Structure formats: structure tokens, C-alpha cells
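Got a structure here, written out as C-alpha cells. Questions coming.
Heads up, one of the protein chains got dropped from this complex, but the rest are sitting where they should.
Per-chain numbering from 1; labels A and B assigned in written order.
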Amino acid sequence: MKTRLVSLVLALVLVIGGIAGAERAAEQVIRFNLGTEPETLDPAKSTGVPEARIELNVFEGLTRLDADDLPQPAIAEKWEISEDGLRYVFHLRKSSWSNGDPVTAHDFEYAWKRALAPETASQYAYQLFYIKNGEAYNAGEVTDPNLVGVKALDDYTLEVELEAPTGYFLSLVAFPTLMPVNRKVVEADPNGWFMKPETYVGNGPFKVTKWVHNSYMELEKNDLYWDADSVIVDKLVATLIESEDTELVMFETDQLDITHTVSRPEIPRLKKEGLLKVTPNLGTYYYIFNCKAEPLDDVRVRKALSMAIDRQAVTEYVTRAGEIPALAWVPPGIPDAEPGAEFREVGGDMLEENVEKAKALLAEAGYPDGKGFPTLTILYNTMEMHKAIAEVIQEFWKKNLNIDVRLNNQEWGVYLNSRDEGDFQVARAGWVGDYIDPMTFMDMHVKDGGNNDSNWSDPEHDRLIELAKTSNDPAVRMKAMHEAEAIILEQLPIMPIYYYVEPFLEKDYIKDVIYSSLGFIDFKNAWVAKH
Amino acid sequence: MGRYIVRRLLSMLLVLWVIATVTFVLMNLVPGGPFASEKPLPEAIKRNIEARYRLNDPFWKRYIDYMGNILRWDLGPSFKYEGRTVNDIINSGFPVSAVLGVTSVALALLLGIPAGILAALKQNKWPDTLAMLAATIGVSVPSFIMATFLMYIFAYKLRWLPAALWGRPSQVILPALALAGFPAAFFARLTRASMLEVLGEDFIRTAYAKGLSTPAVIARHALKCALIPVFSYLGPLLAQIMTGSFVIEKIFAIPGLGQHYVTSIYNRDYTVILGVTVFYSILLVTLNFLVDLGYVLLDPRIKLAEPSS
Partner (left out) sequence: MQEELFLPLPKEDAPERMVRPSTTYWQDAWRRLRENRGATVGLVVIALICLFAIVGPYFSPYSYSDQSLIRANRPPSKANWLGTDNLGRDIATRLMYGARISLAIGVFASLINLTIGVVYGGIAGFFGGQVDNVMMRVVDILYGIPSLLYIILLMVVLGPGFGNILIAIGLTEWLSMARIVRGQILAMRGQDFALAARCLGASRWRILFRHLIPNSVGPIIVTATLTIPQAIFLEAFLSFIGLGVSAPMASWGVLASDGLAGIRSYPWQLLAPAFAISITMLAFNFLGDGLRDALDPRLRS
């Protein structure tokens, strides 16, 4: 009896301890694998996720995304938006750079104009094309930087004018391309300031203290960050290990605390051992149909192909990390017009999988039981998972429609070229959102769009996209995009297969790291529990 | 000999020029570019980038620029890694790769040659069988499988050694072993084969007849000749292994030069492709030259310059 009481008390203590939160470890160091060597850490120029993962911890924009990917005040304490949604005025808090200089509105103006300037040649300049004259300035059509719609009214007030109302502008300003930079430092060494810890001056929670190329980076807490009191971690070690296998070994032997890109064959085991964690990722894996190539120019054929595969099988047996079968185009996780509503839930599933119907459609198109159907070729870039998915789809089409399918893999650069030139029939593709709005998925199928590789276009679809881009009324925008999505899924220039998720491994003692559905990682409030 | 060396040096310069030129032409023929991505760029941005990196200059002009860069040994900026020049990449990567490479070649020589000699002396007896079995596995298992195995055993199961990264001596062991496996096995087999041949030669019988002991015969007479095939292979091997191995550097996250030979091509990072290729070629032709000079030292009967009569 007595022992039971003791154990009860003990359990109670444990529960209370758990509620109060585990104790902090004495050493606040987090070791995570960044994966690849960053191409550049200049926020104006970087395009990739690994780069952004560093930059978001070294810089802070006007806003910062919270755990739900919603923008929260950061360097901007508050803001006003004009009635027509075209003019924003941001009021900045007093804060300082890691070298002690004050962060001012001028730093933002300078940074944004620099990212847009043609001579900077930033690949991601289009993140700023929403700003009035931004695109024209970048294209050299407007040469006077004063005409670009960003202006520091005084040291702590920034005025921004937009080309068109942009509902998601407040989350855009949290992105690397729109981070401020310290003019003095940048101008002293425009091409190399971000390479050395001494000159890589930021305004975020951490600062880079060491960068051994192709090996590892070290970041330490930035004591001059305005919110330094809420930063708990003293040091981040970002390893640059590209091998999935190696990072897994290092994780399991306690040499790493967080890793991404989990080796697919190991996923079932890691799931079973309770090590695998999954975070949503805003992206869709799909196949492009070349709508100019026979027999894919017939919408019935495209529909038949899309109906004849089992997406559930692909996610369950091939990708395995908990990906969601895609029965529409825009992935879940994006808000709709009504507060609390979600675009995907409102739109619902729009594709059907039905082998009998697929066979009927194919017969209707003139290929009863696949007779006379030419051999189809699926193009993919070389990767174990792309290969496995293509093999599975090949088998579905063969088994269900009696169509012969050849697989053709190409090295990445060659594959991109083939896709761009339209030199394929069916090509594997993936699209990851740049910002949290359906438009990041919806505007790619417009006629002559740079990302439209399917050779498909539809005037009504284009009209709806244009409407969504120019309207300030969220209800009108979302409705237009739902309708445009319906057109795409009726016409099927593309065949969505699944929505991405990001599998990752994180030790249980790592707490409060924020993983964004855009792939970002925020360590600002992270901490290490006693272990 | 002096004339031979002068002639040889001139032909080496010619070789480097041909390699640089062919590489330049090939890399311009390969489709894709340094800024291609699954998210194609808007036209204006593409134009800005092409202007900045002078990708739109005519072919011949870029060729002259690039060759000029090589002559000045100022190999230009990387397209992919902003802020890093090709010289930086070589200067920081080569020492790492060289340390690893030399360690593994030394390891391979130390393991392979004695094993080969032993196997030849004990032909068809158990030491021979054992050594050749190990050598066969050594050549059949490529370094990337060997690396994964070694990591699995020593870093994952036993936890004796760190799995990856670079800087401490303990981090050299696994990659060096993985890299040494193939050359060690090859050396062992080559040494055994040529040793067996040399042991049948008259001068060896003479040496034995003079009453020399086996170790003395081997050390003074046989080994020199037997090592010629090993030596022939050493030039290209050293050049290759000292400039790094793509897979090993990837697996062990080693900041060496080897990965750049491959990734620069995947990235279409033109300046890096050309720079590291020329660097590797300089090393290669120099080492091959030294190997040729070494032949003469190894076996005085070898004449390089003399045309056959």
C-alpha cells in the first residue's frame, strides 16, 4: 500500500514537472544538418531553402512568421494599410545591427532597391515585383530608383506602394529577399560581405561566427538583437552533410540533434522506433503532360491516365513519409477568404480515380483496351524516389490501361532543358510554394508563363487568374482561383500525384523549433531540455 | 636527357592547352546553364544575370577570356557559389584532399606491396590464397560501398570513430581506409603478378646462385623490377586521389576538392569546371613526368629518350 502511494506521488510529481516544462540543459547548443553548402548568404540573392534557413536566423524582416506561418510584428511594430490595399506604412521599432549600428527604414529601402537593381542580378528579384515599378526597374525600363515604390519617410517609418493589392504582402516581408541589409557593410564589399563573420552583419537572433565551406557553420546568439532576452540557445552548429545515410548515422549516434532529408528506406523503421517527425510542406508532386504531343493532346487520354493510377499506393509504398495523395492541385495549408477557412477544404478533392471510367475514356479516344496506343515515355531526373514512382505509375498504366510505358531518366541540367524545350511526353515535376497564398501555385499555367511547360492554355483560366491578381476583395480572389483550379483539373495539363510533407528527425530534448511549411526553420525560441 | 626533359615540358604545355580547349568546348555544348532551375526565371532577371556573368559574349571572346584567366592563374568567380573564386575553392579544398589522398595511397602501398610480395613467395599456399581473396574483395567493392560499410561498423555499431566531418585525426581514418581499399588490392595483385614474373628471370637465379638470402634477393634485385607496373599506375592514381574523391567526400562531408569536379559539372559552373580540370591536369602531367623519370632510377636499363634501334 505504502509503495503504491509513493509511486502515485512520484507519478504526480512527474506529471507536474512535465506540465511545467522540462528543465533546461546547461549547455544550450543545437546541432542540425543544413545539408548543402549555401550558394550565397546574401539575402538579396539567395534562392534556396538551406540559404533561407541560415538567413532567417541571422536577419529579421518587418514581420516574422509564427508557428502557424502567420506574419507577426518583428522589426515593424505596427503598420497601416490603405483602403485600396496599395499603400503600406510600416512603423519600425528601435533596434540595432550586430555591429551596433541602428536598423532604420533606410536600410530596408536600400536593401529592396538593391535586390531589384539590374546590376545586382538577383535571381529572386521577382519576390519584389509586387512593389510599384519593381519589375520595370529590374528590367531596366525605369532607371530612376526614386520611382520604385519603397521609401523611408524617416528613420523609423517605411512607406511601400504596390502594383496591385497583394493580400499576402505581410508574409512576403518576412522572407529573405526582403530582409534589410547594412548599407555600410555591403557597400564596402558588395560581393563578399556575407562570406566573413566580421562583415556578415545581421539584425536577427543569431550571428554567423564560423563558416568552413562544404563542412559546417557555427552561429552564436546575437546579444544585440532587440529581442535577445527571448533567445535561449547559445550556439547553433549547422553541418553541411549531403549524404542522407551519413546524417542518419550521426543522428542515431548522438552527433546531430536535427536532420532533414530522411533516407526513404529507413522511414518505416524510424517510424516504428518513434523517431520520425513530419511537418507539412507547401508543395505538389505532379506529372506534366505535353499537350502538344500525340496522343496527349486529347483531354480524354489525359483524364484516363490520371484516373488509372492509385495515388494512395504511391504514398503508402514509395514515398512513405505520410505524403497526402493529391486529388487537386493546390496543397492544403493555405487560408481561404473566410477567416479560419482553408483553401483546400473549401475546394475539396476534384480528381477521381476509377479504372473502369479510365478504360471507357481511353476507348472513346480511339484506343479500346490500349490498342493502337503509342508507347509513352516518362521523363524524370535521376533520383531513387523519382525512379520508384515512375516504375509504379508505369505498372499502373500497363496493368489498368494496357499501355506500354518507357522510362527515361536524365541528369538534372539536361532534364530541365528537355522540359523547357518541350522535348518530352510525360515529365515528372514538383512545385513548392514561394509564399502562403494559392496564387503561388495558380499563376503558373497561364499562357506563355515561364513555368508552363505543358503547352496548354485556356483563355477563361487566364482571365480568372488576372482577376485574382488585381482584385482587393479576398472573396473574389479566392473564388476566381477555385474556378481556375477547376479548369486545370478538368483539362489536366498536369497530373497531381501527392502533396509534399517534410519528414525530419529531431531529438526529444529539442524544444520549440519552428518548422514552416515553406521549409524554413526558426530557432529564435528554441531550447534544449535536460537529457 | 636534358633535351628529353625540355621536349617533354613543351609537350606537357601542349597537353594542358588541348585539355583546357576541349573541356571549354564540351562544357559549352552540354545543355543547361548555371542558373537553370525548376522555377525558370523571368526574362528580365535572366538578362541581368547573363549580363553580369558575361554569358552572352561570343564564344571566341569567352574562350580568350578563360584562357587568359588560366595563364594569369586567376581562374575567376564561381557562378554557383557567390563570393568564392575558383582559386579560393582550389586553395581551400586541395590541402584537405591531398592529406587524405596521400594518407590513403601510403596506406595502400604499405598494405598492398608487402601482401603482393608475400603472396608471390608463397604462391598457391594459404598466405597467397588469403591475400588474393582479400584483394579480390577489395577490387570488387567500390569505395562508396566500402565507406558505407565502414561507417556502419565503426561509427554506427561500435561507435569508435566519428561518422563524418573533417579536422581531427580520428576523422581521417574511415575515409582513408575506404579510399585505400581499391588501390591496395590492385597493388597487391599487380605486385604478385610481376613478382612472379621477375622471380623466374635469370638474374634472380644468378643472385640466388651467388648465395644471397631471399630477403636480400627481393630487396636488392627483384623488387625494383617488380614494382614497375605499380609505379606506372601511381602517376594517374596520385593525381586522381590527391585531388579528391567525389563520393568519399560526399559520404564523409569532407571539405575537399573532389566534389567540385562533379558538382561543378552538374551545376554548369563553367569557371569551376575549367579551373579544377586544368589544376588536376597540371598535377597529372607532372606526376606522370616524375614517374617516367623514376623508371630510370628504378631500372637503369630503361632509356626514355633513346628511339628504338
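Simple rule for what comes next: contacts are C-beta pairs under 8 Å (C-beta built on N, C-alpha and C of every residue); 3 or more make two chains touch, one makes a residue touch a chain.
Note that this is a predicted model, so its numbers are computed, not measured.
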Shown chains touched by the chain that is not drawn here: A, B
Option touching the unshown chain, where B:Ala51, B:Val102, B:Leu130 or B:Ala193 are the choices: B:Ala193
Residue of A:Ala313, A:Ala337, A:Ile487 or A:Ala529 in touch with the missing chain, whole complex considered: A:Ala313
Selected from B:Ala106, B:Ile145 or B:Leu297 as touching the chain missing from the view: B:Ile145
Absent-chain contact - pick from A:Glu384, A:Glu460 or A:Asp473: A:Glu384
Residues belonging to subunit B that touch the chain removed from view: 7-8, 11-12, 14-16, 18-19, 22-23, 26-27, 29-31, 132-133, 136-137, 139-142, 144-145, 148-149, 152, 156, 186, 189-190, 192-194, 196-197, 200, 202, 225, 228-229, 231-233, 235-236, 239, 261-262, 265, 273, 277, 280-281, 284-285, 288, 295, 299, 301-309
Absent-chain interface as seen on subunit A, which is shown: 244-245, 263-266, 268-269, 313, 316-318, 382, 384, 387-388, 390-392, 394-395, 406-411, 413-415
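Criterion: only the chains that are shown with their structure count from here on.
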Contact footprint of subunit B on subunit A as seen in their complex: 37, 39-40, 42, 45, 47, 118-123, 125-126, 129, 135, 138-140, 191-192, 194-195, 212-216, 239-243, 245-246, 249-250, 252-253, 255, 411-414, 416-417, 420, 429-431, 450-451
Parts of subunit B lying in touch with subunit A, wherever the complex brings them together: 30-33, 35-45, 47-49, 51-53, 77, 80-84, 89, 92-93, 148, 151-152, 155-156, 159, 162-167, 249-256, 259, 266-268
